[in-house]
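Apart from one protein chain that is not included, each protein chain of the complex appears where it belongs.
What follows is chain A.
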Amino acid sequence: MNALDVVLWVILPYISLAVFVVGHYWRYRYDKFGWTTRSTQLYERRLLRWGSPLFHFGILFVLLGHVMGLGIPKSWTDAVGLSEQTYHALAIGVGAIAGIGTLAGLAILIYRRRTVGPVFSATTKNDKLMYVVLTATILFGMSNTVLGVLGHEGVDYRDTVSPWFRSIFYFSPDPELMREAGLGFQLHALSALVLFAIWPFTRLVHVFSAPLGYFTRPYIVYRSRDTELGNRAAPRGWDRVGGGRR
């Protein structure tokens, strides 16, 4: 274990995750008005119609795959009798489809962003940086999968990357595991850590506004005029007799 390993696989992950968590809290407190998807559908919808669902549904499945691959220890799948071969066929099959969808969607979206005039002029420097890091992360990840399909499996990520990732969360990170993981996984992990660190400061925050509450709330929202629009609570100066009316 040398110093570089500690920096890359112990210090960097904690910095990145701390920035991720605190950054989101700060951004939400400070910049609710800037917290949006910044949709460009108004400008152009023909390309978006293909690119956006491909990318978004693809990346959701990719996320699901990561939750399984990183979150579930090998011993658990062995315990339920899922063989190594079946697991990999499943992971690589679903992963490849989701990955290809994501990449195709991303390609369409980047092409659109560059070629459609209004969309390009609505692209900020922040967006460009985010696109670079996000694309790099996806490409590194995808190349790992492709190499796996082609049979160049150097190491099993479930023996290296996954335990390392979990070890971060029980505060006993083991950088040795990542050193054995091979360059492909190392690059993927590094770019992902950078992505997490810039995440709260980019438009990616809209991931955390997934409107799941829509299923449970009533259709029409009534609100009193208005305790939330203003930025400070008004002084009351008197007490209401017999309780409030609301």
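Throughout what follows, a contact is a pair of C-beta atoms (placed from the backbone, for glycine too) under 8 Å apart; a residue touches a chain by one contact, two chains touch by 3 or more; residues count from 1.
We take it that contacts and distances are computed from a predicted model.
K.L.:
Assign the chain not included in the display its UniProt protein name, restricting the answer to "Respiratory nitrate reductase beta subunit", "High-affinity zinc uptake system membrane protein ZnuB", "ABC transporter ATP-binding protein" or "NADH-quinone oxidoreductase subunit K".
P.N.:
The UniProt record for the chain left out of view names it "Respiratory nitrate reductase beta subunit".
K.L.:
What residues on chain A make contact with the chain left out of this view?
P.N.:
Residue positions of chain A that touch the missing chain: 30-45, 48-49, 52-53, 55-57, 117-118, 120-122, 124, 126, 201, 206, 209, 211, 213-215, 217, 219-234, 236, 240, 245-246.
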